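Here the structure comes first, spelled out in structure tokens, and everything after it is commentary.
A protein chain is absent from this complex, but the other protein chains hold their places.
On to chain A.
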């Protein structure tokens, strides 16, 4: 039934070939002017956005007083957190920016400033 219908419909449909080709061609060229070479494009995060999102993550941490959080704050010295909290914040940042920070790097991140620098320079941060 369905195949009979399809055959019946297909018999009467005519697609003007030249027109569609031209259409496709113009679309493609339009695309190419907008898009860069890579499929990801140049979607690197800008610094303000990184700073804002990092600070948001730190402020949302339950033990942190949000008013104390600045871009230069040190997690353990200034916010009174311990080393486990530090790791927890780094994991929260991983989740926020969809990264996987290697353990050695993660150990070094102990302040907002370092976290911002690391994430800003990371090519896969999104």
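Everything below uses one rule, namely that a residue touches a chain if its C-beta (ideal position, glycine included) is under 8 Å from a C-beta of that chain, and two chains touch if they have at least 3 such contacts; residues count from 1.
To be clear about the criterion, contacts and distances are computed from a predicted model.
When the listed names "Ribosomal RNA-processing protein 40", "Vacuolar protein sorting-associated protein 16 homolog", "GTP-binding protein" or "NADH dehydrogenase [ubiquinone] 1 alpha subcomplex subunit 6" are checked against UniProt, the chain not shown comes out as "NADH dehydrogenase [ubiquinone] 1 alpha subcomplex subunit 6".
As for the chain not pictured, it touches chain A at residues 60-62, 83-85, 87-88, 91-92, 94-95, 100, 103, 106-107.
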